[in-house]
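A protein chain is absent from this complex, but the other protein chains hold their places.
Order of writing sets the chain letters: A and B. Residues in each chain are counted from 1.
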Amino acid sequence: MSMRISEHPILEEKRGEEITFTFEGSELTGYEGETVAAALIANGIKVFRHSPKDNRPRGLFCAIGNCSSCLMNVNGKPNVRTCMTQLKQGMEVRRQKGKGKIIGGN
Amino acid sequence: MLTTEIAVIGGGPAGMNSSLAAAEQGAEVTLLDRNWELGGQLVKQTHKFFGSENQYAGERGIDIAKILAEKVQTNNRISVRNNSDVLGIYHDGVLTFKQGDKYKKLSSRQTIVATGAAEKFLPFINNDLPGVYGAGAVQTLMNQQGVLPGKRVLIIGGGNIGLIVAYQLLQAGVSVEAIIEALPQVGGYQVHKEKIERMGVPILTSHTIKKAYGEESVEGAIIGKINPSWEIIEGTERDLEVDVICLAVGLSPLVDLLYPLGVELTYVPNLGGFVPKRNEYLETTISGYFVAGDCSGVEEASSAMMEGKIAGLSAANGISYSKKFKEKVKESKEELKKLRAGEVAREVRAGLKEVSISK
Partner (left out) sequence: MNTEKINEKIENEVSKFLPSKNQRQEGSYAVCECHQEIPCNPCVTSCPTGAITQETINSTPDIDFDQCVGCRECVTACPGLACFVIDETYSETQALLHIPYEFLPLPEEGDIVQGLDRKGNEVTEVEVKRVDDRETLNGSNVVTLITPKEKVHQIRNIKLLGGKRG
């Protein structure tokens, strides 16, 4: 079962252009304009990072930029809210280790 | 430093209506929103709204968002800044915001805060597993991004949001294993409840979740019936095979920006938590700062729209854009009062009694 909705009783499923991005070095497909978080979930990826202290798996929670659960390293930049970041061609998305280094990245 | 006459923070129904009302009075408005599109939570609401024609009753939330956004975008007196997170507002009329990667400052004569509300969380074992999503997140994924959150969902919370999201999940082709509600009855509208009951979705009242389980993400949940002391009754535990646990347990007004400003806030459970005190024109205890929508108290989109109008008119009036002010604000206040007159708004009315300041 694809995780993308193709037909909906109310909504028109309009998508931007199909693009590719990488997750942990592997190439995945997504669509221009969707959020990084949505693209990951559509590709079956739910674990976005592990918590700094107890290494617990974490993923999306609020999806609108309030909670900090979805933070990942995007194009070398840490602590990026993947639920608020729109996917672009060639984006490099990685799971962040711990709190992420602001200077110098991971 | 950028300048504007009226700064509106938040582009949902309250913020958009504030901007339109103020602009109609002749004021110049800057509307800031952290998303790439206007509409707030409306952009995810595929169901038809209640209320009256003035609140676009019968229109789907997504269409109301489009109607209001179009009005805002085409209004010459309103400049819209998307992707703009407001970081702080100060009582010299300055606010700072981050647009993309740049920090900017905006100075305004009046400020309207319409920042909405955020999902409450629920304590239970393994509540941090990927797959535990707020109801808004489930809506965002399904209705804004066209992505399924999972295949089998447990919804916690039988208020309007829980019931509506259940229906939307069914429309997206996802199975809703159950809705559990801790109280002995659901709090949402009967019609929302009946829409999903006739689809065969079990609604279990007096139930709670004991724990979620799963290796790296949600694989199941243990739920149970509770006694009046909220303890799980022995023998009632059930194991549900779900990959999404959707929390619809209430919203808290987003008042973070108001704390450092120093407006008086008060704790009102009926309105969702800490809310700003305000007068009948929605002005807070600091002159020139107004609030509208869910951040002033969690209610409905229809009330948010009317509050937005009142705040917009009042802010404009405060800087002498006062054409027919008394008449227009009276009309909006009466409409809002009518909407809040029913039995279902009883708790809101009680809550509102605790937040007024008379100036």
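Structure notes:
We adopt the following convention: a residue touches a chain if its C-beta (ideal position, glycine included) is under 8 Å from a C-beta of that chain, and two chains touch if they have at least 3 such contacts.
Just so it is clear, the model here is predicted, and its values are computed rather than measured.
Considering the whole complex, the residue from B:I9, B:V29, B:L170 or B:V268 that touches the absent chain is B:L170. From the options B:E53, B:D101, B:E215 or B:E327, the residue with contact to the unseen chain in the full assembly is B:E53.
Residue-wise, the contact with the chain that is not shown comes from B:M199, picked out of B:L87, B:M199, B:I233 or B:A350. Touch with the chain that is not drawn comes from one residue among B:L2, B:I67, B:I232 or B:V344, which is B:V344. What subunit B contributes to its contact with the hidden chain is residues 46-53, 57-58, 60, 63, 170-171, 173, 189-192, 194-195, 197-201, 302, 338-345.
Although one chain is not displayed, its contacts with subunit A can still be listed: residues 7-10.
By definition in this document, only the chains that are shown with their structure count from here on.
Of all residues in subunit A, only 1, 3-5, 8-11, 13, 15, 34-35, 38, 41-42, 46-48, 51, 56-67, 69, 83-84, 86 touch subunit B in the complex they form. Note for the complex: subunit B touches subunit A at residues 34-36, 46, 60, 62, 85, 118-119, 128-134, 136-137, 140-143, 145-149, 151, 171-173, 216-217, 254.
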